[in-house]
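Missing here is one protein chain; the remaining ones are kept as they sit in the complex.
What follows is subunit A.
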């Protein structure tokens, strides 16, 4: 498969702290790649290097190369806002804006200059359908987003991310704050989305990685320990640390 996201000798420092060490990973297009590893090993940090959200953290410094579709996203020519438009992100805690459901989904497109009620209505409906939330909210899109349940809020956040028509979806432990049923719904959803989007998900739930991803990267202390097809990695891990982790001996 053609690699879509390529990280090459990527290093990230938070001040003195070396958070990502020589990370080289290739992520295929239109598939789900899962990053697993114990808490604090740098999964979120890595995810944030992909849409340059680390730019917002004072003292964070990136070295090495990250290319998406062949373009080095840390080169001077890249416009950060346009980059982020192409890369949706879903966070650990559902974080819909304190606005209506409609305004949440329409927010991104509006910031990127899409005007006109008809076009926005269409985008909102289409995004909510893609996030399998439409049927639950279509009766009152003016409802405050914060009145939805946690699982619905997270799907709303996915819809909001999809509304700017990204190519990539980053999900940072997007189900860890949710109940099993909501988790299941979102896993189902990612399964449907993977035909249209390149999904990179961080999870510390190994069963989830095994259930939904095609590729799995095992991460420890800022280093890539093992990267393989998910089935392969869980069935025949090469590194003993991977073996220890997936058999639940630590983490």
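The rule we apply is simple: a residue touches a chain if its C-beta (ideal position, glycine included) is under 8 Å from a C-beta of that chain, and two chains touch if they have at least 3 such contacts; residues count from 1.
Just so we're on the same page, contacts and distances are computed from a predicted model.
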The complex has one chain missing from view, so what does its UniProt entry call it, picking from "Phosphate transport system permease protein", "4Fe-4S dicluster domain-containing protein", "Alcohol dehydrogenase" or "Ferredoxin--NADP reductase"? "Phosphate transport system permease protein"
Among the options A:84, A:155, A:185 or A:227, the absent chain makes contact with A:84
Touch criterion as defined above, residue of A:30, A:99 or A:129 at the omitted chain: A:99
With respect to the chain omitted from the figure, which of A:51, A:154 or A:198 is a touching residue? A:51
Which subunit A residues touch the hidden chain? 51, 53, 56, 81-85, 88-89, 91, 93, 95-100, 103, 107-108, 111-112, 144-146, 157, 160-161, 164
